[in-house]
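The other protein chains are all here in position, but one chain of the complex has been omitted.
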Amino acid sequence: MGVAQRSRRWLVPVATVAVVAGVGTLGPVVADASPKLPSITAQDLLAKVQTAKVDGLSGTVRSEADLGLPAIPGMAPGSRELTDLLSGQHTARVAFASPDKARVSLIDNQAEQLWTTDGTSAWAYDSSKREATKLTLPAHKTAKPEKALPKAYDPQAVAKQFLDAIDPTTKVQVSGTEKVAGRDAYKLRLVPKTDKTTVGSVTLAIDSKTWVPLDVTVMPRTGNDPAVELGFTSVSFDVPAASSFTFTPPKGVKVTDQKVPAAREHPESAPPNRGKPVKPGKPGAERPDKPTVIGTGWDSVAMIRGANAAGLASNPAAGPLAQLLAKAPTVQGSWGRGKVLTTKMVSALITDDGRVFVGLVTLDTLQAAAAKAPR
Amino acid sequence: MSAPVVTRGLTKRFHGGQVAVDAVDLEVPAGSVYGFLGPNGSGKTTTIRMLLGLIAPTSGEVELLGEPMPKAHLRVLPRVGALVEGPAFYPFWTGQANLLRFDAADRTADPKTRKARAGEALERVGLSNAAGKKVRAYSLGMRQRLAIAVALMQRRELLVLDEPTNGLDPQGTREVRHLIRDLAGDGTTVFTSTHLLAEVGQVCTHAAIMNRGKLLRQSTVADLRAELRPRLVVRTPDLGAAAETLQGLGVTELKTTEETVEGDPGELPIEKFAAALVAADVRIHGFGLERPSLEDTFVALTGEGFDVAE
């Protein structure tokens, strides 16, 4: 065998690199090929979603958020958990059984946080602290199933109403099909008609058999990566065994009992189920009042009074949030003067007179809202 | 039976362009003890590495026991015992353990007889007493013998030995030469490289001479010897008279040293010279024909002296 023939052997590892890289990057794409499904209108799809009824499900949910939030080191533990959830990737195993059994376990690195309820009691367990919290739920919760539907309830009508209502602001369309967690799903795409918002589109993947939403993806107006993606990576619609919702505090685990006031329905919100991000109140001196919403639709802005931005910014000892604010650019307009924090999705304006405006909108929209806002 | 070792145009050019082996055509007859002769750095070890498939030739072909190398190495090499460029062992293992490992590497070797064969090989090279000692504690000569033992773990059709007596004391050298003759007596072809001319003269039936990567000569040892005519050597204090007399008798290539006059006697019978010298009143201290040594052959072929440092 000649030297040239021998050097041809290097083609083998080169081909292996290509195959490994190919399997690693193209594999998921191939698996996600669009399934063939009968076409459906947005209105029919929305109607189906309302009739969706599952007796139980279990699966793995993965969330990935890239809101472009700045990392704020050294924040209080509670608020760090919040920002943790608002950024990065998270995986949770969820289970649900009709009507009131649910379990969510958030899979952390070598730790797990669990929330589970079997209808009569609810438990929260944190494996890293080895602490469990028991919550006894108000009795009425179990007495009745879900609230009964009105007699005249017509899914088609409700769907039409909804579509008519959001039509001025949002384009709604069935934008195709995809495979989610191995199931065939329709994609329902909502695109804001205004360019005042930072939201580019919201896409729901809806299972073509059970009509349960399996995935939601929020795209920013700029960029190709989702700002938020939350969906099942695997799902089963078999009803989980009742035993999987019970929790027996193990030996060596500290248990705290807590009564739940009747007004609060849920002991703790499931972590991946997040709405609009809320600015942590720390370390502002007084508790901010209830937010006021200015505007409607995509470009609505929330206003919170009582944040002492000027004081924070001038006092570097007030903590990392203050340092962040101190570095933030200052803007002014007819509404006054303030500091702005902008990320890929969220914009915030903290005025010197202590008002905070937050929204999924552009900075210009935020300032316009501030000008309209009551002082 | 075809020749156990055949090469055609065997060439090795290293990175950087240096040609270590240059178009070498070897043919080793079956049953021969083939001396592969050349000074250090003449390309002997590189050639042996190519014979055994350790390095790839730049061009040319190798045939071992009738099969192409390195393509057929898994079929051929079990029938070949090899010792390449000095003994190499696991110093932290005993001599016996080393033998067992190299034998285990050959998938045709029977594990059931492995220990027995190792014992016999060690006995044959005189290392039975050191079998349980770690190789770390072996002398160079012992390692050399252990390396030969590796080649003797099985019955081989061909032995390729690179400098087998390197590092051995005179007694060890004699034993190894004896062993080679024994093996050749059993019908094994032995291909042995050396930079010691004496070795070739003592054990080899055939010889090849390498210099600077080129094969200069390949033939039987007897033919090599015969190539140079015997020389007439006269030891005498009367140098001038002796030279004159010999010249008168037609002796050519006359050379005078401090004590001798020598030259090519031509076709005349030797006794004529003795008579003539006596007649010319030349005092003779010594008189005779001298066979040329292999070293002379080598010098005649290469035009340079042999590296005989050892």
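Chains: A and B, in written order; residue numbering restarts at 1 for each.
Everything that follows uses one rule, which is that a contact is a pair of C-beta atoms (placed from the backbone, for glycine too) under 8 Å apart; a residue touches a chain by one contact, two chains touch by 3 or more.
Keep in mind that, in the parts below, contacts and distances are computed from a predicted model.
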Would you mind picking the UniProt name of the chain not drawn here, from "GGDEF domain-containing protein", "ABC-2 type transport system permease protein", "Iron transporter" or "Cytochrome bd-I ubiquinol oxidase subunit 1 apoprotein"? "ABC-2 type transport system permease protein"
Determine which of the presented chains are touched by the chain that is not presented, and list them. A, B
Could you tell me which of A:G24, A:P38, A:P329 or A:P374 touches the chain that is not displayed? A:G24
Per the touch definition above, residue among B:L100, B:L224 or B:V251 touching the missing chain: B:L100
Kindly state which of the options B:S32, B:T47 or B:Q154 is in contact with the chain not pictured. B:Q154
Residue list for chain B contacting the dropped chain reads 49, 52-56, 73-74, 77-78, 80, 82, 84-93, 100-111, 113, 116-117, 120-121, 123-124, 126, 150, 152, 154-155, 175, 178-179, 182, 186
Touching residues of chain A against the unshown chain: what are they? 3, 6-7, 9-10, 12-13, 16-17, 19-20, 23-24, 60, 91, 93, 105, 107, 109-112, 114, 123, 125, 127-130, 132, 233, 247-253
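As a working rule, only the chains that are shown with their structure count from here on.
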If you average the CA atoms of chain A and of chain B, how far apart do the two points sit, in angstrom? 83
